[in-house]
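Right, one structure below, let's go through it.
All protein chains but one are shown at their positions in the complex.
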Amino acid sequence: MTDHGHSSHQLQLTEDGQLRHFLTLDGLDRQLLTDILDTADSFIEVGERTIKKVPLLRGRTVVNLFFESSTRTRSTFELAAKRLSADVLNLDISTSATSKGESLSDTLLNLEAMASDMFVVRHSQSGAPHFIAEHVTPGVAIINAGDGRHAHPTQAMLDMLTIRQHKGAFEGLKVAIVGDVLHSRVARSQIRALNELGAAEVRVIAPGTLLPRDVERLGCSVEFDMNRGMKDLDVVIMLRLQKERMEGALLPSEREFYRLYGLSSDKLALAKPDCIVMHPGPINRGVEIESAVADGPQSVILNQVTNGIAIRMAVMSMAMGGQVADRNRKQSEVVQP
Amino acid sequence: MTDHGHSSHQLQLTEDGQLRHFLTLDGLDRQLLTDILDTADSFIEVGERTIKKVPLLRGRTVVNLFFESSTRTRSTFELAAKRLSADVLNLDISTSATSKGESLSDTLLNLEAMASDMFVVRHSQSGAPHFIAEHVTPGVAIINAGDGRHAHPTQAMLDMLTIRQHKGAFEGLKVAIVGDVLHSRVARSQIRALNELGAAEVRVIAPGTLLPRDVERLGCSVEFDMNRGMKDLDVVIMLRLQKERMEGALLPSEREFYRLYGLSSDKLALAKPDCIVMHPGPINRGVEIESAVADGPQSVILNQVTNGIAIRMAVMSMAMGGQVADRNRKQSEVVQP
Partner (left out) sequence: MTDHGHSSHQLQLTEDGQLRHFLTLDGLDRQLLTDILDTADSFIEVGERTIKKVPLLRGRTVVNLFFESSTRTRSTFELAAKRLSADVLNLDISTSATSKGESLSDTLLNLEAMASDMFVVRHSQSGAPHFIAEHVTPGVAIINAGDGRHAHPTQAMLDMLTIRQHKGAFEGLKVAIVGDVLHSRVARSQIRALNELGAAEVRVIAPGTLLPRDVERLGCSVEFDMNRGMKDLDVVIMLRLQKERMEGALLPSEREFYRLYGLSSDKLALAKPDCIVMHPGPINRGVEIESAVADGPQSVILNQVTNGIAIRMAVMSMAMGGQVADRNRKQSEVVQP
């Protein structure tokens, strides 16, 4: 699969600019990103109710199509769908349909024929959700739940929601992203969103071996020295050290990595006093982050988890709304040619 | 387990001739098969709604009791049950209860005691759903989701629904079933249904090594040459080549099989111009069927999938209705002895 980023905004938006898939943050403008955050804000309140349900997707069928296992991500989408009152079907494709030698596109055609309304797709290959969105019939919304190193756009948006909750606005903010940018699904999406939403500066802090080539072209400055990089920060986003993805000896050792790029209380003290600390989880305590920092007053890590449900409810309900608008528009075109 | 076909119609029908289990097509007359198709037709519309739910099984507990894994079949039953508003419990028995050494009948007694209303049973042994239906307490409906080589009656019925949708009626139709009849779960059910519903001719087309002995006694003609067999056909039903069930060298090679019995555009051209093409899926492209045929204008393969949900909703709701009628009848007998 090749990179389809170029045409993504045409694919994931309706003619009127509404979301109908949620594949990538590329091509989504500040207004639409803000709409997603505002919609998610309205769902935060739902999570605090005794009855945590809204009927927006009642009678809809959401299929969690995981070509790569991720219990944590699948659980958040499953809860989000259930709180929208959808029926949920979990399919672990890595172990099932393909074992009978069926092609991906035949599997998809079959699921569509079962009158599914939405596929939440997780895949190890970049571009897979995009490929699927190009090939499904109109009416089925595709939500990207993480594809290769390419994007994990709901994670980036829940981070934006968390920043806005704590800082009020993005204007003037200095934000650093620290750690394994090279293997991160989410760093690229975060840089894109922060720039679009108006952050003053996005900084990546990492050793050269963990940075993509030409990383500055994504819209960020680069700092190899974390002590210098922490200066004046409003937000520090730690990345998970993807041990399972590290190929061979890109790093000297975990201990050495922690000494240089782990977020200790000492390093955090170099940022602004009200700098918030973020991490996508699961945390490797003592590898990327000191326990006292992860559990400390500046940490908003658990707010991120709560916001993750709200963001997923937001993009699912907005994409479904876009599909319905598409269908209504086409039907009215048929009626009045 | 032995073949219980003889007494099936007594077991699966109430005194008034209503369905109370759905085990086999044997013993179901044209009227009842037509009732199932009519009921399924009414559910087709439900699948096209925004809110794809009807409350027929609300508050009922449906247990998917799969002694043999089949994600595809399990998913269609799970969706059908959820669209009927039932609560669904998925049990993969192959890996769970029996690991503690419990007998099948003890497992069933336990599930019944949990106030289950319906078991959807998939088993590798012929007659297992029948055995279970004989041993459950009254009130619990059993639906056969495929047992050994014996039957896969919901698959056969979704095929009938698809044929009726495209051809209007069965009278006068010439239908061929092509391929591995010997190892097929569904061919026997298809032949039975087509004859009962009034098809003019049912033909099986296969090499002698892939035919059961005395296949003609099932109510079909036999043709070894596919080019001759395609003549005058209204419907051609391709069977999946069950590679995993083929024991040793019944066939020279996949390539040779395709040359002789694969459905190519050339062979399809020998049938009537409006002959429809069916396949239960998953498709082995280039083994049983040419891609251009599977995706071509005469193919109704994806309609079969859509119809599969509707047929499963139909037999589940009808069997539950039969169980309720049974109970009411018995209660009124107690009151007025």
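In order of appearance the chains are A and B, and numbering begins at 1 in each one.
Please note the rule applied: contacts are C-beta pairs under 8 Å (C-beta built on N, C-alpha and C of every residue); 3 or more make two chains touch, one makes a residue touch a chain.
All of these numbers come straight from a predicted model, not from anything done at the bench.
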Per the touch definition above, residue among A:Lys52, A:Lys167 or A:Lys272 touching the missing chain
A:Lys52
Quick one: say which of A:Arg83, A:Arg149 or A:Lys267 touches the chain that got left out.
A:Arg83
Have a look at B:Arg30, B:Arg58, B:Arg228 or B:Arg259 and name the one touching the chain we're not showing.
B:Arg58
Positions on subunit B where the hidden chain makes contact
58-61, 87, 89, 91, 96-97, 100-103, 106-107, 109-110, 112-115, 324
Kindly note down the residues of subunit A that lie in touch with the hidden chain.
47-53, 69, 71-72, 75-76, 78-79, 82-83, 281-285, 302-303, 305-306, 308-309
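By our rule, only the chains that are shown with their structure count from here on.
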Could you tell me the distance, in whole angstrom, between the mean C-alpha positions of subunit A and subunit B?
41
